[in-house]
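Notes to accompany the following structure.
Removed: one protein chain of the complex. Kept in place: all other protein chains.
Chain nomenclature is as follows: A, B and C, assigned in order of appearance, with residue numbering initiated at 1 for each chain independently.
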Amino acid sequence: MKGKRYIIGVIGSGGEDPEFNRLAEEVGSVIASKGHVLVNGGLGGVMEASARGARKNNGLTIGILPSTDASAANPHVEIPLPTGLGEGRNLLIIRAASGLVAVGGGFGTLSEIAFALKLKKPVAGLKTWDVSEDIMEASSPAEAVEKVIKAIEELDKTG
Amino acid sequence: MKGKRYIIGVIGSGGEDPEFNRLAEEVGSVIASKGHVLVNGGLGGVMEASARGARKNNGLTIGILPSTDASAANPHVEIPLPTGLGEGRNLLIIRAASGLVAVGGGFGTLSEIAFALKLKKPVAGLKTWDVSEDIMEASSPAEAVEKVIKAIEELDKTG
Amino acid sequence: MKGKRYIIGVIGSGGEDPEFNRLAEEVGSVIASKGHVLVNGGLGGVMEASARGARKNNGLTIGILPSTDASAANPHVEIPLPTGLGEGRNLLIIRAASGLVAVGGGFGTLSEIAFALKLKKPVAGLKTWDVSEDIMEASSPAEAVEKVIKAIEELDKTG
Partner (left out) sequence: MKGKRYIIGVIGSGGEDPEFNRLAEEVGSVIASKGHVLVNGGLGGVMEASARGARKNNGLTIGILPSTDASAANPHVEIPLPTGLGEGRNLLIIRAASGLVAVGGGFGTLSEIAFALKLKKPVAGLKTWDVSEDIMEASSPAEAVEKVIKAIEELDKTG
């Protein structure tokens, strides 16, 4: 990898939705193909799909878990980090990531988007909550990841 | 006071907006007049106004602060609780409260609304984020507080 | 009350030990008799005994709970604050308090004493961990509370 390695978060629902999972897997795949690290909440649905996608490209995957039980992580999480903070771990995902891609998602994801916007972290959205113009629209997983990386690089320069 | 005493959260922006502050002060005033405890984030704007309103009726006011500095609390907070968790304290407000009134608010408030909905705590809204039908609409501070208390009482019964 | 009202923490084991409970109840009683607020972890043993003592003198008692369940608080806690942070709530007790009295205690109490010493909060000890000369020795509950209050007042003056 030539460029800098970033930690990129993927947020979305833990429920199993075929379309969201397909998008999330592709998001994870693209993140890893560019040499970046994926962080997410470590459970099912969008979290598992994105980790699976990243692992296909040998990406490093970190799961910041709500419980104290590392074995709750999906099998594609290389580094499970149990926190015991419940939903409190949502903020930790946002603080750990330099930028985020949101795929679908319920109220937990909404809390994460809100924190990301509050903390001025770049967020790209795929079929997710439409609560702010600060969320970068994307028509494909690849475009979402590219927009987030570009935004992170620009913040890094002006940083 | 005859009924049970509840801890009711008031969430909203820390910025100073005359209309939001007027609404928030009335919300705090009604909460205290009914003998309930007010919890909020302890800083300015809606937080300060609602605490001021509660104190006018001798209500107990708790401020769950983002920093480690108790003196950051507004002067109407009787019990300042510095957490040092930054925005992590937002979740603690939601967990401490049995129900919430949201007045206006930015992304921090949005994170709180999302947590409240995720945790199935009753939320009434006054000119706030319109992200779910689960937020109870109210046309006045008194109505907002009444709806929240009624919802808490019903949850209490069904256990 | 003439002086300033402080939030004083009482830390110690959740197990039931007659001697520790007797000491803790007296500590709570003295804190309330001087008009101060008691904060602790809200559960049994030293936590329940100190809250009971404070309530005998109509003191305000705050319980910062590890779970998300307010009903886990002992019956002498006026303000139960469920956090859902597990042992993470130990640090919040220390941050909330201006000074602390430790009575007996296991590893959880040791973590609290360590945080208190790290954050330079005054700590008085009654039959507790002997890990630092910074812990003020006391031969009675009244002496422990007095030493903590005096230390808080001195910190208040010097800012």
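Rule of thumb we're sticking to: contacts are C-beta pairs under 8 Å (C-beta built on N, C-alpha and C of every residue); 3 or more make two chains touch, one makes a residue touch a chain.
Just so it is clear, the structure is predicted and the values come from calculations on it, not from any experiment.
**Student:** List the chain B residues touching the unshown chain?
**Tutor:** Residues in contact with the chain left out: 68, 84-88.
**Student:** What does the interface between chain A and the hidden chain look like in terms of residue numbers?
**Tutor:** On the side of chain A, residues 7, 37, 60, 62, 68, 70, 79-84, 91-92, 95-96, 98, 119 touch the unshown chain.
**Student:** Just checking the interface: what residues of chain C touch the absent partner chain?
**Tutor:** 87-88, 90-91, 106-108, 110-111, 114-115, 117-119, 129, 131-132
FYI, only the chains that are shown with their structure count from here on.
**Student:** Is the way these chains touch best called a line, a ring, a star, complete, or other?
**Tutor:** Graph shape, chains as nodes and touching pairs as edges: complete.
**Student:** Could you grab the centroid distance between chain A and chain B? Build each centroid from C-alpha atoms only and quote it in angstrom.
**Tutor:** Each chain reduced to its C-alpha mean, chain A and chain B end up 30 Å apart.
**Student:** Roughly how far is chain A from chain C, centre to centre by C-alpha average, rounded to an integer in Å?
**Tutor:** 41
**Student:** How many angstrom lie between the centres of chain B and chain C, each centre taken as the mean Cα position?
**Tutor:** Once rounded, the distance between the two centres reads 27 Å.
**Student:** At least two other chains touched by the same residue of chain C: list those residues.
**Tutor:** Expected reply: 68, 84.
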